[in-house]
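Pasting a structure below so you can have a look.
With one protein chain removed, the remaining protein chains of the complex are shown where they sit.
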Amino acid sequence: MAGKDLERSKEAEGFEHEFESGLAVISQDKISDPGLAPHRVRMTDKSPKHAKNAERQVAVLFLLSVVGSFFALWAYVAFPITEDLSTVRANNLWLGLGMTLSLLGIGIGAVHWAKTLMPDFEVSEARHQTRGSEDVRAAAVEIVKLADQESGFSRRKLIRRTMYGALALFPLPALVVFGDLGPVVGDSLRHTMWKKGTRLTKDPTGIPIKASDVTLGSVFHVIPEGLAEMHEHKLEEKAKAAVLLVRLNQEDLKEDESKKGWSYDGIVAYSKICTHVGCPVALYEQHTHHLLCPCHQSTFDVTEHCKVVFGPASRPLPQLPISVDAEGYLIAQSDFLEPVGPSFWER
Amino acid sequence: MTTAVTEKKPEGALASTANYLDERLGVGGILKNFGRKVFPDHWSFMLGEVALYSFVILLISGTFLTFFYQPAMTEIIYDGSYVPLKGAQMSIAYASSLDISFEIRGGMLMRQVHHWSALLFVAAAGLHMLRVFFTGAFRKPREINWVVGFMLFILGMAAGFTGYSLPDDLLSGNGLRIIDGMIKGIPVIGTSISSGLFGGEFPGTEIVARLYGLHILLVPALILIFIAIHLFMVVIHKHTHYSGPGRTDENVVGYPLMPVYVAKAGGFFFIVFGVVMLISATFTINPIWNYGPYDPSPVSAGTQPDWYIGWLDGALRLAPSNLDIILFGHTYPFGVLIPLVGSLVFLALVAVYPFIEAWVTADKREHHVLDRPRNAPTRTAIGAAGVTFYGVLWAAASTDLIATFFQLSLNQVLVSMQVILLVGPIVAYIVTKRTCLSLQQKDREIVLHGRETGRIVRLPHGEYIEVHEPLDKYEMYKLVDFKDYRPTIVRPNEKGKITVGTRIRSALSKIYFEDRISPVSQTELSQAQAHDHSPAVTSVGNQEQLTK
Partner (left out) sequence: MSLRRRLNGSRRSPLAATIVIAAGLLFSGGGFAVATSVVESNVATAYTADQIAEGKKLFLSNCASCHGLNSEGTKAGPSLIGVGAASVDFQVGSGRMPGQGSGPQLPKKTVQFTEAQIELMAAYVASLAPGPAIPDDKYLEATGDAAHGGELFRINCAMCHNAVGAGGALTEGKYAPVLKGVSAKHIYEAMVTGPQNMPVFNDSNLTPTDKQDIITYLAYMDENESAGGYALASLGPVAEGLFIWIFGLGGIIAITVWLAAKSN
């Protein structure tokens, strides 16, 4: 359904093609367009004194920019950086302020010049319809038809189809070549450094922890013995093996029958890697016995095997079964009995 | 015998340069066609420029940084001048970032310019996108340009994310850990993608160098290509303009490129750069030395990504607990998948909106006159709902800071935001739509009866009236020149069937256009003027009467 506006501007002569207007209401009764508003004269147009002032203002702004540039050059040398941190702050500040003045001077000057002294007559320019005219489109169609004829693209089915096949398949080797970006995942997510007898040690020093050190209300940030001295793969192992160690009153712990032997005298150890998306669950609230992850606020209850009590996590933190060795140092009874960290497909 | 035509020999340096270039590049033609191109002038058209200039600043400051930054994850012992990290073990990437900040004159400044400018780039691009949305500038022929712009917004986020992860500090490292956790949760291919991205187990020794390649080569190249396409289309389509006297869909009203725009837009580049420079000279951004080198064990309170990734972090925080579902031996972590898929769906809706609106209105004409937001109430309301949704997710990323700052319970803040996320967009839609319709009513009132002046006059026969000042014809035209649409009814097609598509389209058109205010017509205006013209009023004071 095409409609015609009663009054169309003279520029509309470039718009030959009538488009469908769909649900638009084409009014026959529109208030007519009064045309461009008359130009309002500026002070700088009327009065040479104002124009001269404006010119001076623009010049001053450009000169301020020059001052700024020289100041920046000077500041670079005048504020050297030493061991003292405050020299960095000073160099940053004065070099930056100099460059600021040098840039703003040009910018404000140029804009002020345009606003006050350059003509501000509004001009109307005709648009052209984006769509080509009928002749142009016809000519284009002819060219395409000719190309088709000369190449035989539509006629020669065999060429066309085998071409599609070739073009579809050639990118595949280019994709396959990325196959060595990383190793096959294998078992790595299921195993950590913890083994039977591995001592629990303090992060980052690697000093072993005695059960008697862990008093009520303490929290120890733990790494397995041997991690502190590692050179290769240290962070990769730490990213799975980091553990939190806390002591509760034995009567406060509500332990599962199957996991009763995993704690030692009220001391429990849990994986520090959040089961949501892997941040360290590091906040321990001594009285509420809650572990809080600072990234997305998943909250775990230590009295009940770190089950999720708030936040987006979906699984309790894996528990590390612990015990003590002959000298009273805390040791792991085995590796974690489930993969640590976020959930994944093969879990 | 031939008579060769000889041109006049150019005289003077400028003329000979121009001649040199014209003979080799045809610059004369370029100047002729583009030199006086008309660009409309409105501050809201400059937001895209802010984004463009921020990108240029990023290229300049980024090039400086590439001369000093080293993307290696090999561990070394820090021996620079920052006392609280002396002797600490850290990656070379982190150490080189510290050196840029503390050992190199201008290094701190360039790092801060780079990061502040990155924040500004995405902010300006986002605000520009909102301006384009709320004024309907994405309508034909600019639908493809909307998609190109959308891609630029996504690429901006990608550039920012890859960039701030390069110093390998604790804050951005935890961000990478979160990304890895999300990727691992993707069904079937998640763990393989994670291994491929990090070159093995997290964190590995590859990721920083890989992100570096993306950050300085692939992503900026794509951004440049898309910017070129984006601007090329602005040249072909010419810029849109707001409705007003003399402005139609067939012309463009404004100022010529040379000299006004060259001065204003060129000057504006220096202004944007100057503002960024001022901020960078005086305010710290991303103090990596405070966070320390990345280690999977420590973490800082207040761990948030840069603002433009905030909405994704907020989505993760708002997901409910215990949403893992285990089916046939495989784990589906919906706590992670719902935010992931939900955000992709939201982005997809943003990208295809112009096509949805075009389908509903079936208006195939070219549109070069912009809508005032109030004159497209449903579109504006949808936009407000979308902004609310995005904004709530963005705010949800800082629940812990909100809790400490306003002394609230973290848990209550989070639950409230979960509720607002679902209810807020609906409320925003309703309130916005009604507000737009009311504003349109107000415009009608002003057109028909003029502006209320607040002057009360007592007429001879005792009646009190408030004097209304009628609009002049130029102001009036601005308020009456907008597109009006009506909903469609369901009709069978040629085969006599009513398709599902038609039903949906009709239903949507009702939602869009059932409540509508039409522009004031000439007849209405004449009637209103006749009505208001009472002999007593005419003789009161100095009023300019609008005569036909």
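As written, the chain order gives the labels A and B, with residue 1 at the start of each chain.
One rule holds in what follows: a residue touches a chain if its C-beta (ideal position, glycine included) is under 8 Å from a C-beta of that chain, and two chains touch if they have at least 3 such contacts.
Note that this is a predicted model, so its numbers are computed, not measured.
Here the missing chain is touched by one residue of B:275, B:350 or B:446, and it is B:275.
Touching the missing chain, out of A:55, A:120, A:255 or A:304, is residue A:120. The chain omitted from view is touched by exactly one of B:96, B:145, B:165 or B:297, namely B:297. The chain omitted from view is touched by exactly one of B:102, B:334, B:353 or B:512, namely B:102. Interface residues of chain B facing the missing partner chain: 41-47, 50, 83-88, 101-102, 108, 112, 116, 119-120, 123-124, 127, 170-171, 264, 267-268, 271-272, 275-276, 279-287, 289-292, 295, 297-308, 310, 397-401, 403-404, 407-412.
Chain A meets the missing chain through residues 40, 42-44, 85-86, 88-89, 92-93, 111, 115-116, 120, 202-204, 209-210, 212-213, 215-221, 246, 280, 282-288, 290, 292, 294, 297, 299, 310.
Everything below uses one rule, namely that only the chains that are shown with their structure count from here on.
Centre-to-centre spacing of chain A and chain B amounts to 16 Å, using the average Cα coordinate of each chain. By the touch rule above, chain A contacts chain B in their complex via residues 8-9, 11-12, 14-15, 19-25, 27, 29-37, 76, 79-83, 85, 88, 91-97, 99-101, 103-104, 106-111, 113-115, 118-127, 129-130, 178, 181-185, 188-189, 203-204, 221, 223, 231, 233-236, 238-240, 242, 272-274, 276-280, 282-283, 294-298, 308-315, 341-347.
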